[in-house]
Structures are given as C-alpha cells and as structure tokens.
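Shown here: the complex without one of its protein chains, the others still in place.
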Amino acid sequence: MQLGLVGLGKMGFNMRERLRKAGHEVIGYDPRPEVSDVPSLAALADALQTPRVVWVMVPSGSITRETITSLADELSAGDLVIDGGNSRYTEDGPHAKMLGDKGINFVDAGVSGGVWGLTEGYGLMVGGADADVERAMPIFDALRPGGPREDGFVHAGPVGAGHFAKMVHNGVEYALMTAYAEGYEMLAAEDLIEDPQAVYQAWTNGTVVRSWLQQLLAKALKEDPGFAEISGYTEDSGEGRWTVEEAIRLRVPVPSIAAALFARFLSRQDESPTMKAVAALRNQFGGHAVKRISESG
Amino acid sequence: MQLGLVGLGKMGFNMRERLRKAGHEVIGYDPRPEVSDVPSLAALADALQTPRVVWVMVPSGSITRETITSLADELSAGDLVIDGGNSRYTEDGPHAKMLGDKGINFVDAGVSGGVWGLTEGYGLMVGGADADVERAMPIFDALRPGGPREDGFVHAGPVGAGHFAKMVHNGVEYALMTAYAEGYEMLAAEDLIEDPQAVYQAWTNGTVVRSWLQQLLAKALKEDPGFAEISGYTEDSGEGRWTVEEAIRLRVPVPSIAAALFARFLSRQDESPTMKAVAALRNQFGGHAVKRISESG
Amino acid sequence: MQLGLVGLGKMGFNMRERLRKAGHEVIGYDPRPEVSDVPSLAALADALQTPRVVWVMVPSGSITRETITSLADELSAGDLVIDGGNSRYTEDGPHAKMLGDKGINFVDAGVSGGVWGLTEGYGLMVGGADADVERAMPIFDALRPGGPREDGFVHAGPVGAGHFAKMVHNGVEYALMTAYAEGYEMLAAEDLIEDPQAVYQAWTNGTVVRSWLQQLLAKALKEDPGFAEISGYTEDSGEGRWTVEEAIRLRVPVPSIAAALFARFLSRQDESPTMKAVAALRNQFGGHAVKRISESG
Partner (left out) sequence: MQLGLVGLGKMGFNMRERLRKAGHEVIGYDPRPEVSDVPSLAALADALQTPRVVWVMVPSGSITRETITSLADELSAGDLVIDGGNSRYTEDGPHAKMLGDKGINFVDAGVSGGVWGLTEGYGLMVGGADADVERAMPIFDALRPGGPREDGFVHAGPVGAGHFAKMVHNGVEYALMTAYAEGYEMLAAEDLIEDPQAVYQAWTNGTVVRSWLQQLLAKALKEDPGFAEISGYTEDSGEGRWTVEEAIRLRVPVPSIAAALFARFLSRQDESPTMKAVAALRNQFGGHAVKRISESG
C-alpha cells in the first residue's frame, strides 16, 4: 500500500527501506533535502492518494506536536495519522482530538528495535480504533519481524495504549540493562574470574538469563574489553522517567526501574551533592576525615 | 566416556538422560532405589573404571559436603570430582583441599537451564585446573547446548570461578525477573491496556527486551491469566543472598539485585514489621488513623 | 493582630487555640457550625477589618482550590491570603495569579508539627513577597516554636518555595521513618535482643540517631509492644509521591525516599502482582513449587 512517512532520521530512514523491500510505496518527507522524497509536508499531502495514511517518526515532544498540527492542516477527513515516535502516551489523546476535529483518524505506535530493526524487524505496540489499526495492518506486517503476528505486534488497546506499552517496555529495558551491568561489575571485580566477556558469551545459550541484551553486552565487551574506551555518562530519553511517574500515579512499586533511572541521573553528576552532604555529616559528628576538593584531583 | 553421577533429582535425572543420548556411559547413584543404577556410593566407585570422573548433583550445603566427604573415601588418587550443584563458591576451596589431600582432583561447575536443559542443553560455567577441565570436556560438550562451545560454556578460572559465575548469573536472574514483573504489574494496573499477556507475547520478536524469561512470562500469563491461581510467596535458594553478600565484600553497588532479593523476603511476610512501625509512627505525630488488626481481615 | 482562619480541623482547630493564647484575635470559619465562629465565608469577610489576612487550612487539592476561588470573590484588593495546607507547590502559582488578578496578595506556608504543634509550636516554611511575609510575621511568630526565629521558620523564597520546602520535608520524613522502621525490624528479628523498645528508648540521649521520630517510635513501642495491635497498611497523603516526581524533574537521585514511598504502596496490596509474576516465572523455568492460592491460608 501507499504510505507517507514524515521523519527520515535514524529510525525513519531504515523503516522506509524495510517497507520498500516489502513492496510498499513509501513517500518520505524530511527537512533535509538529501534524504527527502518531497520538498514539503504540503507536497507530501499532494503526492498521496486519498484517503491517506501518514506515519510520523520524529523526536517526541514539541516536534511531534508541531508536525501533527501541520498535518491537521494538510490532510483531509478520512485520512489516518500514525505517531510512531516515542511520544508520552498522555499526548496521544490531545493529538487524536486535534486531528479528530477535522475528521482525521489517529493511531499511536510504539516501535522497538533500534538500528537492528531494518534487518530483524521492529517490535510494534499500537493503540487506536479497530478499523484504523486494521487499515494500517499491511504496514505493521511489513515492519514487524517475521513469524506469528502476535509475537511481534500487539493492538494493545484504544488510543494511548501503544505508547503506554512502549513506555513500560523501555522502563523494563532500563532495569534489564542495569541488572546485566551489575552482574558485569561483579564479575570484573572478582579476581577468580579471568574474563567477564567469556562469561557473558557463555550465557548466550542454555542459561536462564539469555537474551538479546545479554548477547549485545557480550558483543560490546568483545569490541571494547573492560570498557576502557567509554564513559559511564548515560542520557535518558524520557521513557524511564515517565515510567516511574506513571508507576507513582498507579501506585505500583517499581524499585528496579527507579534504581536504573537514578543510576543514570547519578552517572551525569561530576559530584553527588547527596554524598557531599553525607561526607560533611560524618565529619560533623565523628571527626571523620573528609576528602577536600583540593585532594580529590 | 564413562561418568559416575551422584544425585538423580530434578536436574541429575535429566542430565543422565541427555548424556546417554549423546552416547556416554552414565552410572547414576541416588538413595532412591527406583532411580538409582547402583545401590551405594561404594558400588558406584566399584563400577567405574579408574581414573574415574564423578559428577555430584545434590542440594548445596551439608548434603554436598557429606557427599564429597564420602567420595574422598571411596575414590582414589587421579580421580576427578565435579560439583555441579549450586554450592556457594566459597565451599569449593575446602572441597578441593579435602579431595586434593588424597590426590583427587576437583572442578566446580555452575549449571543453568532448569527443567528445559534436557532438550535445550545446559549453560555451563566451570572452574578448575586446565587439565581437569579438559578431561571432562566430552561431558561438558554433551550437556551444553549445540552451537559454538563458547556460547554455552566457559572455563571461567581456577577452582571456585565456576560457582562464582553461576552465583552472579542467578543474582542477575533475580533482577531480570523483578524487572519483567514490575513491567507486568504496570500493564495490569493501567486501564488502557486490554491484555498484558498480549503485550508480553508481542515482545517476543523484534523488541529490545526480548529474552527467554520474557517468553516464559508470556507463557505463564497465557496459562494463568492475571495469575489468579498463584500466590506471590517466593522462596530464595541462596544465590541471591550470596550475590548481595559478595557484592558487599567487593564493594560493588547492586541496587537492582538487592531490590529483587528484598522483594522476595517481603513476599514471605504476612505483615511487614517495618510498615507496622511506619504506621505506628504516623499515628504518633499526625494522629493519622491506623488500620487496627481487627479491621484488616 | 486579627486573622481569619478557614478550616478548623485537626490542624486549624489547634492553631486557633495557639494563636489566641498568644493574644491574637482569630475569627475561624468551618462548615461545621459547632466549631465555627461565623456562619459563612462571606460572614468571615464581613467580620474582618480591611486590609484582611486570611489563613486557609483545608485539605489540599480541590477543597483548597474552591476555598481560594471563593475568597477571591469575598475579599478585596490589598487583602492577604495564606495557604497553610499541604498544597502541591505547583498550585501556588495559579492561586497567586487568581488572587492577584483582584489585587489580593498570596503567601504559601508549609506547616509541620502535627498534633504536637499546639504545645510545641509549628515548624514553618513560607514562600511569597517580602512585604507579604513581613505583614504576617506576628502570626508566624506565634505559631512557630519559641527560640530563635530562624530555628523554626524560614522565608524560603518566592511564592511556591514554602510548599516546595514542606514537600521535601515530608519526603525526607518518609525516608527517616522507614530507616528507623528497618532498624526496628532487625532488632525484633534477632534473638539476642531482649526488647527492641528498650534499645529505641536508649537511643534517646547521646546517640547519633536521636531525634523526635526516634522518641516517638520508642513511645509507640511502649504503648503497643511488638505492634501487635496495628496493621502495616499505610496511606500516603501526596507529598511523598510529589517529592519523587519533582526529583525526577530535577534529575536528583532519591533512592531512599523512593524506597519509602514504594514500601507504602506495597503495604496496601493484599498480594503483590510483581511477586506473583516472579513466582510464576520461577515455576516456569525451574519447576519450583509455587504456593497456590488455596494453600496460602
């Protein structure tokens, strides 16, 4: 089928390629002319046959909001917009409303898989009305991995459910990464273990902890033994923070996910104000030596 | 090759079967005559050609210690004992010493895979001298999954390294399980999500969080939707506790693994004394109502 | 000076008494006629000389919002409204705006001390313009404990700063309570310790951990040894949740406060869905027995 695709960055670019390989006609728009098929959103709308299906794959937040606002102007009643970015699920309702006021339909789609999706397929979690999801199914089927549909795709519920499921997916991902990383640090700290990489490699088959992330960690350790080349400074893109916020709203205890999130915050601090305060307190009551800034260099 | 196998429980029974299918001669001993090939440890020693290789697969702790003590009496210099149980790695040194005093060699082997190992193979982490590990390699090769040896087997270091790696494996396993479980609870708590099982099923392919444990959770949810049939009461078999203890010794921060361990402790309490104290405190300063025992039924 | 006081519940009732003892004229309004000095908000406005100062001490959320909306109608330019309830600090800006549109000034005040404030005085954290805070200073001085003003009162910053400081105060309070409670649980679990109450009592003087909360825990344990009479079920009134949410916004790692918050969530669950999932997973891979609901008593 024919699809308009807005955003041809790291994710969108690969998705266009995967969809074309599957025989779909994709017209992509991106502000960077060197990757774009059309010069503007308006030109994209013109190039698509009605009723149109347009997939938005741009950074979450204001850029998604602006893109959907523009599409509300360019598209017509009966068209369908799919937000495949990492939008917070709470934004899906307002986006659906804004489009719905003009008779345009909306589906939210959480897309997992990163740079590997091009070849392995993308895990998809979507939210929306049955008819809208059904209409875009050929696209979903081309993007998702081969095998049974239910193993790589879920219509999780009404508008918002796709991004909610993707948010939880990423929250779990944070915690999984930290779990494997703690295990790595222990193996690296113990003299008995000759090579933590070999242990992670050996977990690939047969063990209870085997997973894609575990294989990636084995691969990363092979490429950069001891992680000599990289810093622990780690950004977070929003989903981890949102997951803990939503857990609080839902009164769900999430100690593992919160621990993983806080560890990222900490990784970006040169000095922890919390630990400065602890060190200062110890000094106050115990006369324990503190490390002066001048010594810590 | 020929192997003596002590302990034919849930794990040992299946291992004997897998080894025999691979063409090895296994003579198994278990105190339960209905599964045992020989009537006693002494009979096992008699039945094996020297130099013998004997694999011990019994519950960790005193039973392993007693079994190895008995083997030290029954076996001869040049034999090899492999402890494949979940012994704490700190016990491997004393066991190696006890056997070594009689010229008997020792290898420790961490075995992962549970009830699925029979068909899928067991992930193996072993510790010991090169010559000893090499000698048992045909056994290791038959037990581990197919594919490259390094993807399902590691000679992690000297005596103790195998059980240390297995301990960390289980510590990581605790944290992974809790991560997936927190994600499940969030999905189950949110009205937008129509069926948490379908989401976990959809994570099977393409997603970053895909793993064997994730597939098992999807399977478990299919068999018992909403986990209506089971209690959250969860035992721990030792490795999680040991992992946190060793992390403390190594000064490695393990918030995720510790959170998973503490959650198990909590799952076995009818009432948390900690939270009783918190409730009592709130009542003291705030005049907040507390829930009297008589109301909580 | 003269003060209007809206809300004569657990906190407001005692505050009226403390203020009157200090020689201030307090006219209180509460919907319950048996405690109210005037029949309505309008009557309260009539009874006060202009420019008026009105302290609002009602439950946070919609009731505070409605009360301030009504006061915006009843009061006049030049009056001052103080919100002394546990409002989230993000609501102070909108309240100040709503009143400011009519020329009415606004100060937010966090009030700590609970039922003990009547006799010991209330810890006060306020936000607002200098002139507004100065104007209400006789009231603040009467409410706060004796001793230097800076030991029981802080003008923390502009509008919102008072409630922000109070929110952090309560977040810290959550973590402190959990810390003492964990210590109690350990003392109670160890056979060597004959009476945890006696240990908490002994911490009252001289120790590093001595505090008001610690004294209250000793007192609570004396009144109900072993906390035989109360359940661990513990509500949370909002500040703990807000503190973690704001920590996430500020990218501040707060593992202790989050642990305390999650422990409260958990205390209100009959069964933890997270631990049900963990138990189900263990059963899947390990054939570990799970506790069926029918067995769990």
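Letters A, B and C name the chains as they come in the text, with residue numbers starting at 1 for each one.
Everything that follows uses one rule, which is that a residue touches a chain if its C-beta (ideal position, glycine included) is under 8 Å from a C-beta of that chain, and two chains touch if they have at least 3 such contacts.
These figures come from a predicted structure and were not determined experimentally.
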| item | value |
| --- | --- |
| Partner chains on view for the chain not depicted | A, B, C |
| Candidate in contact with the missing chain, chosen from A:36, A:70, A:90 or A:272 | A:272 |
| Touch with the omitted chain, as defined above, among C:102, C:169 or C:291 | C:169 |
| Residues of subunit C in contact with the chain not shown | 89, 112-114, 117, 120-125, 127, 144-147, 150-158, 160-161, 164-165, 168-173, 175-176, 178-180, 182-183, 185-187, 189-190, 192-195, 198-199, 201-214, 243, 246-247, 250-257, 259-260, 262-263 |
| Residues belonging to subunit B that touch the chain removed from view | 208, 241, 244-245, 248, 251-255, 258-259, 261-263, 265-266, 268, 272, 274, 285 |
| Where the unshown chain meets subunit A, residue by residue | 10, 114-116, 177-178, 180-182, 184-185, 188-189, 212-213, 216-217, 219-221, 224, 227-235, 255, 260, 263-264, 266-267, 271-288, 290-293, 295-296 |
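Definition applied: only the chains that are shown with their structure count from here on.
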| item | value |
| --- | --- |
| Angular offset of subunit A relative to subunit C [C-alpha, multiple of 5 degrees] | 180 |
| Centre distance in Å when subunit A and subunit C are each reduced to the mean of their C-alpha atoms | 37 |
| Mean-CA-position distance for subunit B and subunit A (Å) | 32 |
| Residue list for subunit A, restricted to those that touch at least two other chains | 208, 251-255, 259, 262-263 |
